[in-house]
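I'd like to ask you about the structure that follows.
Only one protein chain is missing from this complex, and each of the others stays in its spot.
Just so it is clear, A, B and C label the chains in written order, and each chain counts residues from 1 on its own.
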Amino acid sequence: MSHIHIPDGIIPFYIWLPGYILTFVIIYYIIKSSNNEQIKRVLPFTGIAAALMLIGMSVPLIIIPVHISLAVLTGILIGPKMAFLVVFVVSMILAMFGHGGVTIVGLNTLVIGSEVFIGAMLFKALAKKNLVIGTCIATVIALIVSMSMMVGIIGTYAGFAAVLPHEVDDHANEELINEGDNEGAHLAEVIDEINYLALTGWIALIMIIVVGIGLETLITVLIIRYFYKVRPDLIETVHRFTM
Amino acid sequence: MVVPGRNHYTNRDGDTMENLIEVECLKHVYPDKTEVSICGLHFTAKEGERVTILGPNGAGKTTLLYHILGLLKPVEGKVSVMGMEPFNQFNELRKHVGVVFQNVDEQIIGPSVYDDIAFTPRSEGYSKEQVDQMTRDISHRLGIEQLLNKIPHYLSSGQKKKVALAGALVMSPKLLILDEPFDSLDSKSKTEMIGILNEITKEHGTTIITTTHDINIVPYIADTIYILNNGSIVAKGNPQEVFSQSELLNDANLETPILSELFTRLRNRGFEVNIPYTLDDAEQNILKIIEKP
Amino acid sequence: MVVPGRNHYTNRDGDTMENLIEVECLKHVYPDKTEVSICGLHFTAKEGERVTILGPNGAGKTTLLYHILGLLKPVEGKVSVMGMEPFNQFNELRKHVGVVFQNVDEQIIGPSVYDDIAFTPRSEGYSKEQVDQMTRDISHRLGIEQLLNKIPHYLSSGQKKKVALAGALVMSPKLLILDEPFDSLDSKSKTEMIGILNEITKEHGTTIITTTHDINIVPYIADTIYILNNGSIVAKGNPQEVFSQSELLNDANLETPILSELFTRLRNRGFEVNIPYTLDDAEQNILKIIEKP
Partner (left out) sequence: MHIAEIDNLSLNGNSILHKSGTISKIILTVFILTSIIISKDLYRLTGLISIVLVLFVVGKIPITQIGHLALYPALFSVFFAVLSSQQGWVAGIIVIFKAVGAALTMLLLITTTPYVDVFSVFSLFMPSLIVDIFLMTYRSFFIIADKLHNLMTSIRLKGGYKPWQLLLNLKTIASMLGTLIIQSFEMSERMYKIYELRGYSGRIPIRMDLKPASRTDYWLCLAGIIILTGTVIPWKI
């Protein structure tokens, strides 16, 4: 859910550059510490997970201006290491299309990467006891941590209120689904949302965050449960290969 | 002349007939700028008519079906279904139309077969008992009662096709649209499905529009055939009429059905023989030649 | 008796023939506990033989192909391909096999058509010039040179099939495995593809194993037919032999090809006539009956 939507040139380099450096260090570590066989096995998975994340961010949940990112789910399904790489690739692709600046990719990777990592680790620890509750706790905590990180990063520059815009992003992707959409109507919609945000206060903000966390958690739980019903082997094998 | 609610036109025999569907010189542009045009002859379908659309890969068959369903907005041209404009009156029209697309995997949404078939009646707000009744009736009809509790995911492709068909038929639609419904079915399932479809048109007067690449089964599922090629509808007629124009078929990457090919060859050898389209006719026709001399 | 590197067996005529593939009473259990067994007759294929596997939906055709390819591990039974055990010697065997599965979208790896066709030779470490040569040769052969720089996603289904076939043929494999390769192709593309495949077997002695539900094209692509039904291989033989057993076909949800059905009916009426499998034969056979009396 968390995704910093700041264009280039706003966050100063002494914040984004360390973000990039840390991201690359982590990527280097991940590549060094995974063996080729593991990677080979999950690569088709990772491509699909990345595509799902890109698309997950584009399924509008109707009235509420929130999208889901499926980051925790991705972490659970392909393991936190590969999921971290996926997050990097997804942030990069979004940046190429102007969704969030190129300079922010490092920071974005760290924020969503933390969500992925914490979610997957907690899931591993908790899901054995109770699948639904474990998944719930894992997702909620991961989301809260990543959102706090995001608030922290942006807060260093712009103050807390700046966190808000991330909730309205990525609706550009809608057209992918509603091919018939015309550009004008679409723009009007984005502007509407900006208005909507401008008009609502702190209560709305908190509501949106709560509803957002709730929805992402609900959907993650539903999907994990569905998986266990239909393909119990899937989550287990994937974990064996990637943790 | 278009009268609100119904279209009338005068057909070749001079009768005024009601057209359920009318399409005139349609143009569509996909987002990547691929242009598809479907001009030439008018496309029409009457109540209870079984229409099959033939044409090479990429001719625009699926595109035409999407327009009839109101899933795409025509850039140019006119589409009218039951007197409505499909794109603008999508939600009204939808209720009268059943659809099975080629890829049934993406069409079965419910977590169980029962849920999937019951999806539309539930969405339309029918009572629990009614939904149950409707779901069981259609499953019985298609012989898939024993599948109702299964997870659709694990059915064989033939079974999935039948489930999708049940979902399309559960509301007893006036119009049934089937995009390559026989693909990857084994022969028996194919024959069964043809049988069911023909029964349904006979009983309920359902109009059925199909596309297929399996030319040999066309005579069994079509009253009227349209051939799409190079952006236009180049032929229209009943199987006899269309399949006798072998040059036209050839241009459209289509082969002639095996029987009509065989009998055309006999004709070319000087035998006076009608071209048959079903096995029964073929048998009779051969007997006629043999007995004649 | 199994001799390392090659299998020999004595066939009906008493010759010792080399079998490229041998499968004996295979059992497979899918993760969800679905059991598939392929027993009955032995499945064998010789060098340069064109084999087609027929059977109803869910009979296990695809499962059998997966075992031949070494993608699944048999729970019971024996599979040997070129004298190797496919599952255990996967990396060696792989180099001699080309595959086109039903859903070609899932098969295309390269970001461009060129990269996709060149994928295997590059992975095998051929030099840049060799890779280029091989890629261009096979593209020329299949007539898809003009597509080399395109992005696969934007191709039509027929074009994608050809690209996948090019990727499968680029290493000149000894064995070609095609799971329903003609599905959703228009008649002309189908005929073209059959032509290409037949050329390839003739020139390189490639063994081709196909599955299909389109029974009318089987005589054009098969030297030998196997019928899978109810967990066992119930028939084996050339098209003439197999298609004359109409009861057996019927049991396996298969119809007889149209021509053989027509001529069987004539036979039942007392005409002495051979059952034909191609149009040319059919024409000759009819001429014979007509001239006789």
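Rule of thumb we're sticking to: contacts are C-beta pairs under 8 Å (C-beta built on N, C-alpha and C of every residue); 3 or more make two chains touch, one makes a residue touch a chain.
Nothing here was measured: the structure is a model prediction, and the numbers come from that model.
Undergrad: Pick from C:20, C:59, C:82 or C:99: which residue touches the chain that isn't shown?
TA: In the complete complex, the chain left out is touched by residue C:99.
Undergrad: Of A:15, A:102, A:126 or A:141, which residue touches the hidden chain?
TA: Within the whole complex, the residue contacting the unshown chain is A:102.
Undergrad: Looking at B:40, B:60, B:74 or B:167, which residue reaches the missing chain?
TA: The missing chain is touched by B:167.
Undergrad: Using the touch definition up top, pick the residue from B:42, B:73 or B:94 that touches the left-out chain.
TA: B:94
Undergrad: Considering the whole complex, not just the chains shown, which residues of chain B touch the missing one?
TA: On the chain B side, contact with the omitted chain comes from 31-33, 69, 71, 90-91, 94-95, 97, 99, 101, 103, 105-111, 119-120, 123-124, 153, 167.
Undergrad: Spell out, residue by residue, where the missing chain touches chain C.
TA: Counting only chain C, the missing chain is touched by 66, 69, 71, 90, 94-95, 97, 99, 101, 103, 105-112, 114-115, 118-120, 122-124, 149-154, 167.
Undergrad: Provide the residue numbers of chain A that touch the chain removed from this figure.
TA: Residues in contact with the chain left out: 5-10, 13, 27-28, 31, 36-37, 39-41, 43-48, 50-52, 54-56, 58-59, 61-63, 73, 77, 85-86, 88-90, 92-93, 95-99, 101-103, 158-159, 161-162, 164-165, 169, 172-173, 175-177, 179, 183, 187, 190-191, 194, 215, 218-219, 222-223, 226-227, 230-231, 234.
Simple rule for what comes next: only the chains that are shown with their structure count from here on.
Undergrad: Can you compute the centre-to-centre distance for chain B and chain C, using the mean CA position of each chain? Integer Å is fine.
TA: 30
Undergrad: Calculate how many whole Å lie between the centre of chain A and the centre of chain B, each centre taken as the average of the chain's C-alpha atoms.
TA: One centre to the other, that is 43 Å.
Undergrad: Which parts of chain A, given as residue numbers and ranges, touch two or more other chains?
TA: Within chain A, no residue touches at least two other chains.
Undergrad: Show the residues in chain C shared as contacts by 2 or more other chains, in ascending order.
TA: There are none in chain C.
Undergrad: Give the list of chain B residues in touch with chain A in this complex.
TA: The contact residues of chain B facing chain A are 31, 72-73, 87, 111, 151, 153.
Undergrad: For a test of understanding, state which residues of chain B touch chain C in their complex under the given definition.
TA: 32, 55-58, 102, 154, 156-159, 180, 183-191, 213-216, 253-255, 258-259, 261-262, 265-266, 269, 271, 279, 282-283, 286-287, 289-290, 293
Undergrad: Going by the contact rule set out above, which residues of chain A touch chain B in the complex?
TA: 179-180, 226, 229-230
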